[in-house]
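Written below as structure tokens is the structure these notes are about.
A single protein chain has been omitted; all remaining protein chains appear in their positions.
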Amino acid sequence: MIVVLKENPDQEQLNSLIEWLKSKNMEVFFSEGKSQTILGLVGDTTQIDGDLIAALDIVESVRRIQEPYKKANRKFHPADTVIELPNGIRIGDGSLTIIAGPSAVESEEQIFKTAALVKAAGASILRGATFKARTSPYSFQGLREEGIRLLVAAGKENGMPVVTEISDIQDIDKMADIDILQVGARNMKNYALLKELGRCDKPIFLKRGDSSTYEDLLMSAEYIMSKGNSKVVLVERGIRTFENYTNDTLDIAAVPALKQHSHLPVLVDPSRSSGRADLVEPLALAATAAGADGLTVEVHPDPQHAVTDGRQQLRPEAFQSLVRKCRTIHSAIKEEN
Amino acid sequence: MIVVLKENPDQEQLNSLIEWLKSKNMEVFFSEGKSQTILGLVGDTTQIDGDLIAALDIVESVRRIQEPYKKANRKFHPADTVIELPNGIRIGDGSLTIIAGPSAVESEEQIFKTAALVKAAGASILRGATFKARTSPYSFQGLREEGIRLLVAAGKENGMPVVTEISDIQDIDKMADIDILQVGARNMKNYALLKELGRCDKPIFLKRGDSSTYEDLLMSAEYIMSKGNSKVVLVERGIRTFENYTNDTLDIAAVPALKQHSHLPVLVDPSRSSGRADLVEPLALAATAAGADGLTVEVHPDPQHAVTDGRQQLRPEAFQSLVRKCRTIHSAIKEEN
Amino acid sequence: MIVVLKENPDQEQLNSLIEWLKSKNMEVFFSEGKSQTILGLVGDTTQIDGDLIAALDIVESVRRIQEPYKKANRKFHPADTVIELPNGIRIGDGSLTIIAGPSAVESEEQIFKTAALVKAAGASILRGATFKARTSPYSFQGLREEGIRLLVAAGKENGMPVVTEISDIQDIDKMADIDILQVGARNMKNYALLKELGRCDKPIFLKRGDSSTYEDLLMSAEYIMSKGNSKVVLVERGIRTFENYTNDTLDIAAVPALKQHSHLPVLVDPSRSSGRADLVEPLALAATAAGADGLTVEVHPDPQHAVTDGRQQLRPEAFQSLVRKCRTIHSAIKEEN
Partner (left out) sequence: MIVVLKENPDQEQLNSLIEWLKSKNMEVFFSEGKSQTILGLVGDTTQIDGDLIAALDIVESVRRIQEPYKKANRKFHPADTVIELPNGIRIGDGSLTIIAGPSAVESEEQIFKTAALVKAAGASILRGATFKARTSPYSFQGLREEGIRLLVAAGKENGMPVVTEISDIQDIDKMADIDILQVGARNMKNYALLKELGRCDKPIFLKRGDSSTYEDLLMSAEYIMSKGNSKVVLVERGIRTFENYTNDTLDIAAVPALKQHSHLPVLVDPSRSSGRADLVEPLALAATAAGADGLTVEVHPDPQHAVTDGRQQLRPEAFQSLVRKCRTIHSAIKEEN
């Protein structure tokens, strides 16, 4: 951490700042020039609140050098985290995990049909929203408890672990039979929820907020991990930009960049990021080529009559083609490496 | 709502779409050109899910013309909403309401001292975070229940209603003695929380999310209002932009624009948006000139030793000067109108 | 400037870096911790290219502490720059300068009529585009040479200096009779143009690019000033955000923030930023309250039949009201200070 001082700082205040920093186990280095003085702090600065220092009269600005997250930081945990799921499925071990299913669970027939289809095409985890967060209070809000029951049953029938999104702390108990809980982009900074999930024993798919940075995302992972749950999987699902043709802009660099900074697995969601079925395949191929640990893809037996997000859900045959091409790229790169 | 069809749409599908729209009480108008056909829908389109229509094979795109919110919409409720509070305080009646207090409640001494100071300087509502949402799980998270007790007591002592931020549904009961609940920017799309607040009988200060549009904000207001609570106050607190000198960029046009679209009062938060005490006064003056119904300003008796956000909190004397100048501008404009 | 080194840097490379820095008249301070070593550079770092240092194998990152601009920097030139124009008009001396006129010069009648109207209402500088930059090559591109002739004549008739936008270096000679040249937001980083304007003897209105920071804008001012022309006026005209109701989002904090960092005058353009006539007045009032040195406002005798930008141009009577209210606020604040 670097503390830039104002010109001619009050000597007494400066001494008191330095004493305080030393009491926090910081080593303090001092660069004094004619017009500018800089303090260099060396030590475990994750415990130091830079805002406190920035508020002092003698301080012009504070810059953090070290990342503010620890448990999610690859520096402190160099080995890749591998998430183990029922049926021998592993996320983060170099394989390409395919999570697929409809945007929302709509009916028994729909979810059982989709589960069988995506399983046959090569997916290993079943997804589907049950408690659906919608921009409008007047839109369909999901089948709720009934949706959970159907999703779990369809997963069981096809030997697939299931994942659904949670947005309300009060729903955790209702989701006892769900294998993986997903935090949506809107809730990435819902710290109350993150802390509660940190006390669960389930893997968490944590989606990046639509205007969040890598560091923001890793700080949210840290919230979960700081409460004891280290089974966090990061999901890149696009960020808000000025481009409106797509829902959001898939930040493909997030895949290698997050893997540089963190040991956690990284998934990509080409469906939600683009919001357009006709862009899902090229984005899925790109994500695979960039080194993603898996993909989460929305598939519906009849997108035209989907209750939500019909425009972004793939038809089963398009999903088959996507999986086949992704596997080809995944193998081609593995051989090269 | 406008539905743009693809070239040569299947006639059967088109008829079935038109039938369905008519069954939803829409009037459907038809513009057929050589290369493009457009359907114009007229009626109460807030109940129509445009995404459903956009998913159809024959549809190229759907554009909404009407706003998707109703209860928050000035078109349907032309008269300004005025929020009445204890002690005769009114927000939205043409007066300039000043909400002030520390970023966070830190101690009995701090909150009582601040309350007396801001009251004397002209504030009528006391603010202070008690359950504090922080980016890092390692930062100070607020005095919690004790903070609520102190805030309420300090408000009572000075005859001021109090406002604090809620970010966890499970805290609602603990906040029974709080007069006004505030939803922070990070929770603007926490729909579970919004719905719960819609069932309260308290005024809600709803802060705009840092990358949300006016429509996003009004849809969140609609969530609260759709559950029965119409006492919503909108708060402009800055949006995320590429400018990093300030915390966020105060969108001053939000004041007149929100008041065009909605009957709800609009407050401005110059402290959080700038994150810099030296910018708070010019922003407060600008907000007053632009027609804000009030200001929420962070004040601390000793910002240098504040536990959080020291850099953005005003000293008491700076706050006095701000209030005096804002009142001058508010009166000057009133006389001109 | 701070140089953060990688762990265990090669000692020889480090010594050679330090030698090189010293040869550039930098004082180099050294903070060595267990896991991290930091170099603090003190001296005139505007001449040091941080990218060069960042490319070294032993370097993790480089952070600039000092601003990279010099001539535009208030630290080195504490006194406000005041621009003197014909007819005793001064920008930046504490007065509120009103620049007004149509979006584009359309005809002799239109520009003479507008000039007389805005002069009567209190404007002192006449504006109007002549060479018009348009997103579409098929849109009206301005009256060009004829437009210049008309603008200059209308200014002369009313005793007003005139300003028009330049976007092509090759047009400088054609604009010999123009008093002030304006650089549009799209050309803020057109360095070839900026350098050429740096060799002119005319005041330059430099508009902020729509996704530029304060530092970006001041670096563009530095381009002009580095070639010898110090008569630069900064114009805040809105930045691109996710809010689409307005053209761009007026960043009102830019007014005090730019004045903190630079001695150059700061104008605000409420017309272009909002793109909506019904928002121009509240934004103009806010800009005045925030301390702007002037306003540039688009006025048209008949906006409905304007050739361009009709939606954002004020009717003459609305402009009169705006000027009156702005003057009231400007006086009220002056008295308070």
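Letters A, B and C mark the chains as written, and numbering starts fresh at 1 in each.
Just so it is clear, a contact is a pair of C-beta atoms (placed from the backbone, for glycine too) under 8 Å apart; a residue touches a chain by one contact, two chains touch by 3 or more.
In this text the structure is predicted, and so the values were computed from the model without any measurement.
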**OP:** Please work out which displayed chains the absent chain touches and list them by label.
**Re:** A, B, C
**OP:** Give the residue, chosen from C:106, C:179 or C:222, that touches the chain omitted from the document.
**Re:** C:222
Original post:
Out of A:13, A:95 or A:249, which touches the unshown chain?
Top reply: A:249
**OP:** Write down which of A:16, A:170 or A:328 is the residue touching the left-out chain.
**Re:** A:328
Original post:
Since one chain has been left out of the picture, which residues of chain A touch it in the full complex?
Top reply: 211-215, 239, 241-246, 249-257, 260, 273-274, 278-279, 282-283, 285-291, 324-325, 328-329, 332-333, 335-336
**OP:** Could you please point out the chain C residues that touch the chain left off the display?
**Re:** 46-47, 49, 51-52, 54-57, 68-69, 133-140, 167-170, 186-187, 189-192, 195, 210-211, 216, 219, 222-223, 226-227, 240, 303-311, 313
**OP:** Considering the whole complex rather than only what is displayed, give the residues of chain B touching the chain that is not shown.
**Re:** 2, 4, 27, 29-36, 38, 40, 42-43, 61, 63, 65-66, 240, 242
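Convention: only the chains that are shown with their structure count from here on.
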Original post:
Linking chains that touch, what shape results: line, ring, star, complete or other?
Top reply: complete
Original post:
Using CA atom means as chain centres, which chain is nearest the centre of all the protein shown?
Top reply: B
Original post:
With chain centres defined as C-alpha means, what is the inter-centre distance between chain A and chain C in Å?
Top reply: 39
Subject >> Distance between chain centroids, defined by C-alpha means - chain A, chain B (Å) >> reply: 27
Subject >> Multi-partner residues of chain B (each touching 2 or more other chains) >> reply: 211
